[in-house]
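Sharing a structure, written as structure tokens. Questions coming.
Of the protein chains in this complex, all but one are displayed in their positions.
For reference, chains read A and B in written order, and residue numbers begin at 1 within each chain.
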Amino acid sequence: MKAYKQRARLWRAFVIRLPYLWLLLFFLAPFLIVFKISFADPVLAQPPFTPLFDWTQAGWGVLQATLDNYRFLVSDNLYALSYLKSIWVAAISTLLCVLLGYPMAYGIARARPDVRFILLLLVILPFWTSFLLRVYAWMGILSTKGLINNALLALGVIDEPLQILYTDTAVFLGIVYSYLPFMILPLYATLERLDIRMLEAASDLGARPMTVFWDVTFPISRPGIIAGCLLVFIPALGEYVIPALLGGLDSLMIGRQLYDEFYANRDWPLASAVASILLVILVVPMMLLSRYQRAAA
Amino acid sequence: MRPKRHFIVMSLAFGYAFLYVPIFLLILYSFNDSRIPTIWNGFSLRWYASLLDNQQVIDAALLSLRIALVSATAATVLGTLSGLALAHMDKFRGRLVFTALIAAPLVMPEVITGLSLLLFFISSEAMIGWPAQRGALTITIAHITFSSAFVAVVVQSRLAALDRSLIEAAMDLGGRPFAVARDITLPLIAPAMLAGWLLAFTLSLDDLVIATFVSGPGASTLPMLIFSKVRLGVAPDVNALASLVIVIVGLGVLVAGFVMRRRQVGESHPTSATDPPHVVA
Partner (left out) sequence: MSVREPFIRIQGVSKHFGEVTAVDDLSLDVYQGELFAILGGSGSGKTTLLRLLAGFEQPSAGRIVIDDVDMTDLPAFERPLNMMFQSYAVFPHMTVEGNIAYGLKKESMDKAEIASRVDEMLALVRLSDFRHRKPHQLSGGQLQRVALARALIKRPKALLLDEPLAALDKRLREHTQFELMNLQDELGVTCILVTHDQEEAMSLASRIGVMDGGQIVQTGTPTEMYEYPESRFVAEFFGTTNIFEGVVRDIGEATIRVHTDACGTLDLAFDLAFDMDAEPGITVGSRVWIAVRPEKISMSERAPVGGPSLRGQILRLGYYGNYSTYRVKLDTGEVLQVSEQNRARRQARAHDRQGHVYLSWDAKSAILLRR
């Protein structure tokens, strides 16, 4: 009689535990290791760091922690500048995404249903195609011998080719280009649900079109704006590919610093410390995101 | 209202041009005969032909496809289970942590995920000797981990939109839990699972940063190969390769989009009084 209950319990345990254990093992545990290694000393060995626990004969782990990595990060303002620069670049790119994405999302939400579907599909499409290749496409456009410079030279607007590739401008362009769909989709989701009758009610009550927008449309779409901004800001902050391909050698984005610290300098504990701080910076936006995504969904 | 409408139409035109002109230019210049990629020198298929001779590219593409197939399938299994757990199992110990573990990979910067997984694999190798070497296996594990989170979200939103009394009705009619899962739940979430699989597949094909971190000597995926080629500038054969990839994936997504649209239109008549029309991501 109770066999089905036992089977149900087993199934339930399986459904929950298999993915749970997987994520604990391959997602959470690695973070703890990063955190741990950020307190270790670098040594020239394989792996190039001292173990945080030394197993003594008594079986007790002796904690060998050092704050040297964090001290170094604070003392060398290269890192502080990198963090600030990353936040700055991510923030400006996010702002640009809102400015371009909001009117687009609004237009899509107000389009006829069949047109709307195609417009929406065209926003989603780039998201499915290769990120790397889309960033790469800009290299050919922006380079000194690229299409923009060729066109401007041919038109006689400029005499000398402009240096656009390998500058911050190129990084901004690349980020906005890559993450624009992340801004448009949550915005669209909130704007699409906006009841047109509410706007009519507002204008019926005497509001002019711009007032209707600021009094009704904008506040209602706020969860979408916030979710979209976080969806752009968070990955942009740790972005590696875009500054690596489009940015200059001096573009001090933290994702690139981390990568270089790890591969060029082989200072794993320092790279771990860089990652840990980046993660701490991201905790608040990530928690905000999960709250607003629920609100926007 | 007039100027505002104008502004919106202009924004849409500019936005879509911004999104698509670079891609079209890339495809156009992949047919350029010139060795200097940005100077048009006449139509040619030579860069496409050269791809076929490039064993390195073919190997990398095959490796990427293999990893994508395996990781997308495993991620769909894991992600579907996660979606079920989140949507249908209201209370269990550690649910909050589980929810966070599903949400985090979606937004985690790739450098952090990549670095942490690499250090994890190295530590694990030092401690228990596994994995003996890094390569296709470690990349696959990494891809399963983050794409299963994406699948979970897609499946969960489908499950959340399902009328739960469908499942109760099946039980009420004598369906035992396993039969109900097979007869009702599975067919109803199958489209979401398919969408999740496709998402996981493209995410895996596309990933550069995490693969670079967790890969070992000798295992080079297609994005890794492309990245190493273009780091120093534009390369004409990469144009051809990029065009191929973009056109194939793009067509696939367009077809899938229209097929799902038609299914959705067919089902959007209320199937039951409280079942809202579902949205597939």
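Assorted remarks:
The rule is simple: a residue touches a chain if its C-beta (ideal position, glycine included) is under 8 Å from a C-beta of that chain, and two chains touch if they have at least 3 such contacts.
It should be emphasised that the depicted structure is a prediction, and the values quoted were computed from it without experimental measurement.
Only one of the listed residues, B:Leu28, B:Ala100, B:Ala169 or B:Leu194, touches the absent chain: B:Ala169.
When the full complex is taken into account, the listed residue touching the unshown chain is B:Ala179, out of B:Ile36, B:Ala49, B:Leu62 or B:Ala179.
Of the candidate positions B:Leu106, B:Leu188, B:Leu208 or B:Leu225, contact with the unshown chain belongs to B:Leu188.
Not every partner is drawn; the one left out touches chain B at residues 163, 165-166, 168-176, 179, 183-184, 187-188, 266-275.
In the analysis below, only the chains that are shown with their structure count from here on.
Put simply, the C-alpha centre of chain A and that of chain B have 16 angstrom between them. For chain B in complex with chain A, the touching residues are 1, 4, 7-9, 11-12, 14-16, 18-20, 22-23, 25-26, 29, 36-39, 78-79, 81-82, 84-85, 89, 92, 94, 98, 100-105, 107, 109-113, 115-117, 119-120, 122-123, 126, 141-142, 144-145, 148-149, 152, 157, 176-178, 199, 202, 205-206, 208-209, 223, 226-227, 230-231, 233-234, 238-239, 242, 245-246, 249-250, 253-254, 257, 261. By the touch criterion stated above, chain A contacts chain B in their complex at residues 4, 7-8, 11-12, 14-16, 18-20, 22-24, 26-31, 33-34, 37, 47, 100-101, 103-104, 106-108, 110, 117, 119, 121-126, 128-134, 136-141, 143, 145-147, 150, 177, 180, 209-210, 213, 230-231, 234-235, 237-241, 244-245, 255, 258-259, 262, 268, 271-272, 275, 278-279, 282, 286, 289-290, 297.
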